[in-house]
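Report on one structure; see the data block that follows.
Some chains have been omitted; the remaining ones sit where they do in the full complex.
Each chain gets a letter, A and B, in the order it is written, and its residues are counted from 1.
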Amino acid sequence: MSASDAGGVHLVGDQAVSRFVGLSTFLHAPYQPDLQGIDIALAGIPYDFQSGRGSARLGPSQVREMSRLVRQITMGGVAPFELCRIADVGDSATNPMDPRKSVELATEFVTRIADTGATVVAVGGDHGATYPILKGLVRNGPVGLIHFDAHPDTYDDPFGGFVTHGNAIRLAIEDGIVDPTRTISLGIHGSRFIKTDRDYHADHGMRLVTIDEFTQLGVEGTLEEVRRVVGEGPTYITVDVDVLDTPFAMGTGSPEPGGFSMREILNLLRGMHGLDIIGGDVMEVAPPFDSDGQTALCAANIMHEIVAATALAIDRRRESLVDAATTAASGAQ
Amino acid sequence: MSASDAGGVHLVGDQAVSRFVGLSTFLHAPYQPDLQGIDIALAGIPYDFQSGRGSARLGPSQVREMSRLVRQITMGGVAPFELCRIADVGDSATNPMDPRKSVELATEFVTRIADTGATVVAVGGDHGATYPILKGLVRNGPVGLIHFDAHPDTYDDPFGGFVTHGNAIRLAIEDGIVDPTRTISLGIHGSRFIKTDRDYHADHGMRLVTIDEFTQLGVEGTLEEVRRVVGEGPTYITVDVDVLDTPFAMGTGSPEPGGFSMREILNLLRGMHGLDIIGGDVMEVAPPFDSDGQTALCAANIMHEIVAATALAIDRRRESLVDAATTAASGAQ
């Protein structure tokens, strides 16, 4: 099989096929709701609660549509679809009138995927959904976390223990799913409700890099910090698209001028290829505020890089097994 | 299984599920690219040629997305999904650089569907695609045709025999697929390139009802004309969305102020329930000009009514067979 840009088409066999043919799936992946034989499940978590102005429950559909524009090999030359079996497995069910039920349903959905041995790269939905994803996915917890966001998301919860888009990460830490000392929050910026909103990070040994510190460190310096913090252990990536500057991400609930450019975030993500990435998510795309689809397009490209990093890690683990097996075999001689 | 409007959800079993969960398919139909066990195949024909300003090749994807808003029972109480097995079978392949190849691919795609015994309700794509659809679908031709359009679409062809959005109907007649004397064009309006653009209709015994004549006849009078012209034989419905007035259909290549309202066209379509409808199509939705999705939403509702009419006809044919069988059986006694 070969492919070509001539006419914005894929070649399937010797047949040129437009990228605009067929149902919208994440990154043109095949649709496999039966979850059979998958390494990386691309999944939607289409719920949000009525916080802010957002409508992130509509995000997965728009990200699927805009990912028609993403070609299957990354700019850096990584071909995740050659490294792994990747499929769009559809969306978690949600109960729009019952937030708690929706969280349960998402947890079950991801659990079912993880039970097959696959991992997940998900699209939200509001950022609260990172909690059920991690809960369903992480088995030998706690994992490291690379957290892109305009906001710390470790707010105290005024709603009696319920996960919201402002406290998912805190709950994941308190449940022992995420290791705070292996957590780094990148790109924090924007105006603030309270002056103490970064205290939880400080109190729990979490690393917080504001956009201003990033400007000083640069991409490379920031990547060094990331590597220092998360180390070699298994690590999850979560991206709230409001970490991006507003020209890239007006289509979100809380747009905050002054965030990352796509060039910056793509270089940061590409710099994570050597890490042991176990999956990730891109959250808070709110299509009604994204009339030209740019936020969803950026989310699709970010998803692509997370998938690439995850696929490389899977591939490395396989090779280690093979190496180990080879070593064992030769040792057995 | 029951369902409810409370919260804009479907009940699947006892579980409330949002209409915004899952991949976009036509009318929430299940996705069945394998074509197995289907009575009515909902299909996209995503090509257009660079005529006018349109980008109708993007139409099927947008109609799928907006059909999330269509509930499965029509306003008139017809439940096509209870009457028939209906599935979204995906899109025809297209070769964007080779119009003639795209027409061939569409013909083959519909032929393959028709070979299974299913019929087609299609979404375009430009109106030229009605020709390959009819070619693939009609086996014991010629059929009657109910044609909604702002323009007559029986232009002479200055391009050497190639099907375009301006001559598909003419070619279908010349190929003996459509019976001109059982053809009625409804809603013709808008400014004109040439004064003789209605002559082909007159010369071939085709009935042409301008929007002004419709205003005089009313819905009921127009339906009488439709019934008189197409009679009881098999009849195909083709709708160019530019037949609608511009507030409903700016999202098309040639919007023409002064067309049908949705209330009018829905009543016309509902009035066709007793006819022997064998399938149909909705064409020329051009999403880049349809920023709020209204044109696609109207197309999805029109598709729903064509599906309903087709399902009722299928159901009637089955009952006739049963009746005939019963009669035969009782005659055999």
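The rule is short, and it goes like this: a contact is a pair of C-beta atoms (placed from the backbone, for glycine too) under 8 Å apart; a residue touches a chain by one contact, two chains touch by 3 or more.
Since we're looking at a predicted model, the values are computed, not measured.
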Complete complex - number of sequence copies, 2 represented: 6
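The criterion applied here is as follows: only the chains that are shown with their structure count from here on.
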Centre distance in Å when chain A and chain B are each reduced to the mean of their C-alpha atoms: 40
Of all residues in chain A, those that touch chain B in their complex: 6-9, 12, 15-18, 20-25, 31, 44, 46-47, 57-58, 61, 64-65, 68, 88, 90-98, 291
